[in-house]
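Dumping the structure here so I can ask a few things about it.
Excluded from the complex is one protein chain; the other protein chains are retained at their positions.
Let's turn to chain A:
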Amino acid sequence: MAGYAVEIDDVTVRFRSKKRDVTALTDVTMRVEPGEFVSIVGPSGCGKSTLLKLASGLLPASTGDVRLFGEPVHGPRKDIGYVFQKAALLEWRSARKNILLQAEMRKLPPKEAAARADELIEMTGLSGFEDALPHELSGGMQQRVALCRALLHRPPVLLMDEPFGALDALTREQMNVELRRIWQETGTTVLLVTHSIAEAVYLSDQVVMISARPGTVAGVVDVNLPVERDYGPTMAEPEFAKATRHIRDHLGAAAAAE
């Protein structure tokens, strides 16, 4: 077994349709160690969602190789948890049943799954809304249901596509702290796509910057913050300011060049 949880090797992704060809990603190489938390930032449409779909095997690479724990990825992988950019909930299922879909599809033991679901509901502050249908939940709550669903089976790799985009600033901070804690407890490898530079720096060991179309890795920032990160103090650290400034400059420069 090779050393990397996720390996993306010189990958290009092209979308061909009748009207036009779009090169979403080109020459992308990236390696994620097991247990690492890596964020992906970049302008809208640069191929961040595409990158996650690539890693999960939902989308084939036009050229190049993708490996998960050393195994080449051909076709959808089930050893992952995926949080889509839209919540993608089944509207006829209650919040709890949506979370448990994961267990039903994987045929997990119902009792354990139910206990785990309760734990996650509690943790994400959805208590009291277990029986609500998706259309009765706010956008942020729907997204939290999707997060619970992705965590239910304790996946070795968690792929998250702007999971907190629909949350208000305060809830978002709480969720960040929560996610950091979940990550520390579970030792899961996380790939997180986000538009928030602060979120990326606070959460990650590494931030990968993607340039505008065709997307390619514009740089990688190592975040040298301590493992224990209290929200307020971390924000005040000089290293935090340095990392965010670096990323902002980089993305800003890329935007200016466009």
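Everything below uses one rule, namely that contacts are C-beta pairs under 8 Å (C-beta built on N, C-alpha and C of every residue); 3 or more make two chains touch, one makes a residue touch a chain; residues count from 1.
The criterion applied here is as follows: contacts and distances are computed from a predicted model.
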{"item": "Per UniProt, the name of the complex member that is left out, chosen from \"Menaquinol:cytochrome c reductase cytochrome b subunit\", \"NitT/TauT family transport system permease protein\", \"Transcription regulator PadR N-terminal domain-containing protein\" or \"Isovaleryl-CoA dehydrogenase\"", "value": "\"NitT/TauT family transport system permease protein\""}
{"item": "Residue among A:104, A:119, A:168 or A:222 touching the omitted chain", "value": "A:104"}
{"item": "Residue of A:14, A:86 or A:246 in touch with the missing chain, whole complex considered", "value": "A:86"}
{"item": "Sole residue of A:76, A:233 or A:252 that reaches the chain not shown, by the stated touch rule", "value": "A:76"}
{"item": "In chain A, positions touching the absent partner", "value": "53, 56, 58, 76-78, 80-82, 84, 86, 88, 90-92, 94, 101-102, 104-106, 128-129, 131-133, 135-136"}
